[in-house]
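Have a look at the structure below before the remarks.
FYI, not all chains are in this one, though none of them got moved.
All chains are identified by letter, namely A and B, in their written order; residue positions are counted from 1 within each chain.
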Amino acid sequence: MSDERMERLRERIGRIGYGGDYNPEQWPEDVWTDDARLMRAAGVSMVSVGIFGWAVVEPKPRAFDFTVFDKVLDVLADADVSACLATMTASPPPWLAARHPETLPTRADGTRLWPGGRQHYCPSSPIYRDHAVRLVEEVANRYGDHPSLALWHIGNEYGCHVAACYCDVSAASFRDWLRARYGDVETLNDAWSTAFWSQHYASFDEVQPPRTAPTFPNPAQQLDYARFSSDELLDCFRAEKEVLRRRTPDVPVTTNFVPFFEPPGKSLDLFAWAPQLDVVSYDSYPNPHDPEAAVRAALGYDTMRGLRDGEPWLLLEQAPSAVNWRPVNGPKPPGVMSLWSWQAVAHGADAVMFFQWRQSRGGAEKFHSAMVPHGGEDTRVFREVRELGQSLAAAPALVGSIPRRADVAIVLDWSNWWAFELDSHPCSPERLIDVLHAHYAPLYDAGVACDIVPPTADLSAYRLVVVPNLYLVDQAAAANIAAYVEGGGTLLMSCFSGIVDGSDRIHLGGYPAPFRQLLGLRVEEFWPLAEGDSVRLVGDLTGDAATWSEDIRLEGADVVASFATGELAGGPAVTQHEFGRGTAYYVGTRPDPSTMRRLLDRARLTAEVDPVLPELPEQVYARVRETPGGVAYTILLNHGPTEVSVPLPSPMRDALIDGPPSDAVRLAPRGVAVLVAD
Amino acid sequence: MSDERMERLRERIGRIGYGGDYNPEQWPEDVWTDDARLMRAAGVSMVSVGIFGWAVVEPKPRAFDFTVFDKVLDVLADADVSACLATMTASPPPWLAARHPETLPTRADGTRLWPGGRQHYCPSSPIYRDHAVRLVEEVANRYGDHPSLALWHIGNEYGCHVAACYCDVSAASFRDWLRARYGDVETLNDAWSTAFWSQHYASFDEVQPPRTAPTFPNPAQQLDYARFSSDELLDCFRAEKEVLRRRTPDVPVTTNFVPFFEPPGKSLDLFAWAPQLDVVSYDSYPNPHDPEAAVRAALGYDTMRGLRDGEPWLLLEQAPSAVNWRPVNGPKPPGVMSLWSWQAVAHGADAVMFFQWRQSRGGAEKFHSAMVPHGGEDTRVFREVRELGQSLAAAPALVGSIPRRADVAIVLDWSNWWAFELDSHPCSPERLIDVLHAHYAPLYDAGVACDIVPPTADLSAYRLVVVPNLYLVDQAAAANIAAYVEGGGTLLMSCFSGIVDGSDRIHLGGYPAPFRQLLGLRVEEFWPLAEGDSVRLVGDLTGDAATWSEDIRLEGADVVASFATGELAGGPAVTQHEFGRGTAYYVGTRPDPSTMRRLLDRARLTAEVDPVLPELPEQVYARVRETPGGVAYTILLNHGPTEVSVPLPSPMRDALIDGPPSDAVRLAPRGVAVLVAD
């Protein structure tokens, strides 16, 4: 069903979707006419409408007034622009909190969060949910048959500002969730290790959210609260979706996930969410001041693609230039917006959209760039927007193509993410996203494509599987990884993996118990290094490492690198173990970037993994999308500031410009080519 | 009327006022006799009495007991010391909070602020206000005719610790304020841009203070809350003043404003407050460990003078040596207290007073220096206090003189200050006070006097007007500035000016719309620089800049400096535009201090602005005060640690020492001269 719905959407749009958030309610009607004109000029095919429309359509409780959006949707239909229509529930109008302050969310320390921003609702609030569902009924009834309706946009950036609420209503809902999860309270006591610190519960009624406590709260309680909070928001999503499915069974639904690299990125278990969507949508906001911005963005894109097993996804929001919510907000220099947009397409995006169409005159985001800036159409930004629209329209064949499956998979799991970053660990300052980046960047820099997969994924098709800090792992997932190697795969696993089960309880039997046989070693003691300290690695691999080390006892593995300095001098740092028909590398420290690059080169050699294209110039990257008919499009991206010539393995032509096939292509600074064999 | 009251006060004191906060209630009566003796020795002419007297005179509700102050005021009268008598309302006694906890202030996050410090009242609390007004009635009745009464000291450092309260009482008062400001709620919706993020209000009843929210609260709501909070405190002030005016119409009233450079400095809109006072009073606490302390202090003094269009003001508090409330509190080295006191006089102070007379034995400020230290009269500090008293008394003619109007005006506006520092800006870490300093310091260092004026001031008398970051500006003020240039004035305006209206809404039509014609340019995009980055400027002006840049399109302006590096290389950085009969400079970046100095030198050349005195040695500064009769006193200040000789343009004599006129004067290290033409 999901496939059919999406197939219809693709046919309707007919090319890579292009547009942005459209909030005409901020402007007088005469501006809307101008909007339509400019959208046509820019090649806009779809816009997101009504995301913050609740107060417009329901200015007072149950007093619905759809005048504005009636007109707006007609304007869009006239302009041949499809609507990604919001359910309008993302930000309740002031009257909800005024009448029901108990719908406001509460922090762990008891601070109540008030209206004035957005997303000020307790995800567990039955009052909020009732009002939201009633609104969605009204919106679906009103616009379910509107010709401009193409896609439903449920809510907005779930969990971005309020990942969890700690109020009494949430507490009661948490208890219900625990009853459903554990059945009886002794099972919970066991899972939460409540024998420690006298925390045994006589009844579910005694359980509270992990509110501010005198010292470290119970880690399993914290972990379950993260799961519960993701589930509560998913319940909000599903309640809205049910209404839409009933009324418009053929219209696909989505919601936009928040930037992966920013703090709120980990609040939702996206592998649990994605199956509930017809298509994954993503908001990507790389920081132009960050030299690693493109690498981080790529990791986010690959993750989005991995959420539904390689399916394309929609880039539903990005900034045309600067954002407004960092302390310092650099703009995207000329060419960067186009380059990064094409990068998203190369990594699987079927739409390239922006926040927002026309830059707001007032409010908290008036300094967020928009497709139509305050300065109007005679601006660099609008010119680049228009050019990108034309360029995207030049390659309609990409729609329906899917990114070629990679040879390398990197394992990601949300429960592990949450558990890894809990307090009272051997080295608490570590962040999983940085670890992920440290493993992803050397592959990206080497021109190698990666898929991001959950630990229970079918790994058999991959030549190399990378497992960064899979601290939390259950037996089934551990067995899946071991079976992959046994069957001939190559694995690279980093330190502090295989330590706890799904309830954050140690896998007893010597670290990392579920992987000891696989890795051919035992970790006797974790040995975090003092801040600023580093250790030297020697052996087949040489280099420097920091932050973490481990006292490793070999049980069959061979040493790839040993510690040459520090208290563990002489002991193994990186190992290699033949297991079944495969090979398992283990990295018992944090090598620096250049050492990581050489380590991954070695692992790729073992696994026979090649870059997407050989011999690419510095800063040029390639990804391939393939049509169902087997046509391969190679998207070449020049991230450098100078023109380069790229030799091609066989003659190809650039789908973006009409020209003859060639065995080399010239890329302008920040330029792009979409190559196809003749 | 205000003039007459002040004239009487000047006649009464007869010289620059000298003294300090006098809190005899902390000491047994026998100490008071000693106080009188030492005050005479130190040349004290006025003291502030009763600032924290509430609990003394009203130990229980409505049980008034004035015994202590009856005696104290008699002691002062006997010693010929005038009283700047407090209304005693600054810090309510414990019984108020004990009986009425709802009078306690609340932070934006809901934290209640308890007694134990001071200023623990909600400015909107009717209970607090009733008690305060009743107290003022009693004080005014008791002492309205007392011979020592010279000046009323209403409250104390309004807004210093509690600039705003967020409780429900304040919320209700805010709604009333909004009703009065906007009339109907749709006007508010328009002003606050509530179409953004679904914030439309159906009724004023739904509005709350900008309490802690899930993300950035509405900026116009924040801005209005700053205005409201300033107004609420002003209402407290006015309620007390009304009582005093009724009872003692001839006695001037004042209140002491808090240090300009410290965080609370921006909480009150002083241009709105100043007309309500008969004379501006100021508490100045430059940090002796800060090498820029004297510059910052001077900027504060010039601002105080600007509040009532050039009138003298009273330095009501400063520290004789160290304060106690910074993390590290350095003392003022020998000579510095005298030098800095004279600096205040040079910039318009008609009184030089201290916190406090006698150093407290206990309590939170016992380590704050005082005129009479813990060590008594045989101390460096008391000796310097005595010498300063004698020195000030040696120039009685200064009373009644007013500082000569400057050739340069710098524009300051509180609404702009509040709006400029709101969140979600292109470069949020910037602080207006630092920007102001960056524009003021090069003029100060060049020996040039400045006036600080509001953007609506009559600018026609100024040769040069400097407008640092007038981000918020309404059409009237913008027109005022343009008219000034058109009429022949020289303007130097810095980046990110003219961006929003009084409700923080963008002036549409290309940045900075209200100044585009005036400046002859359009700013297409703001281009904040990454932290640590800098750009090179080349052209008529060369140098380095950082923090901010802009993509400028010329529309008639000439380029003074271009960016030579960075993404904007080749584009204009500093421009100059002939407009009408005048010239407008625009600075689209943040030049470093030496480049700013050269830029302002150039602007001064254009405007024909000279220093107060030519050819002054390094670290010697001059300011001129003029008597109504036209006698000019030039106050020379040697901020350096070594003796210097200063050549004079014409022979003058030093009013502080009896001696013949000379065409040069020697200044001791940290020494002062008050020169008058013979």
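Things worth noting here:
Convention: a contact is a pair of C-beta atoms (placed from the backbone, for glycine too) under 8 Å apart; a residue touches a chain by one contact, two chains touch by 3 or more.
None of the values given here were measured: they were computed from a predicted structure.
The complex is built from one repeated protein sequence; 2 chains are visible, and the structure file as a whole lists 3 copies.
Criterion: only the chains that are shown with their structure count from here on.
With angles rounded to a multiple of 5, the C-alpha fit of subunit A against subunit B returns 120 degrees of rotation.
Measuring from the averaged C-alpha position of subunit A to that of subunit B gives a distance of 49 Å. The part of subunit B that touches subunit A in the complex is made up of residues 109-110, 192-202, 205-208, 210-221, 423-429, 503-506, 508, 510-511, 522, 524-531, 551, 567.
Those residues of subunit A lying in contact with subunit B across their complex are 23, 25-26, 52-56, 59-60, 88, 90-95, 97-98, 105, 110-120, 160-162, 289, 321-322, 324-325, 327-331, 333-334, 359-367, 369, 373-376, 379-381.
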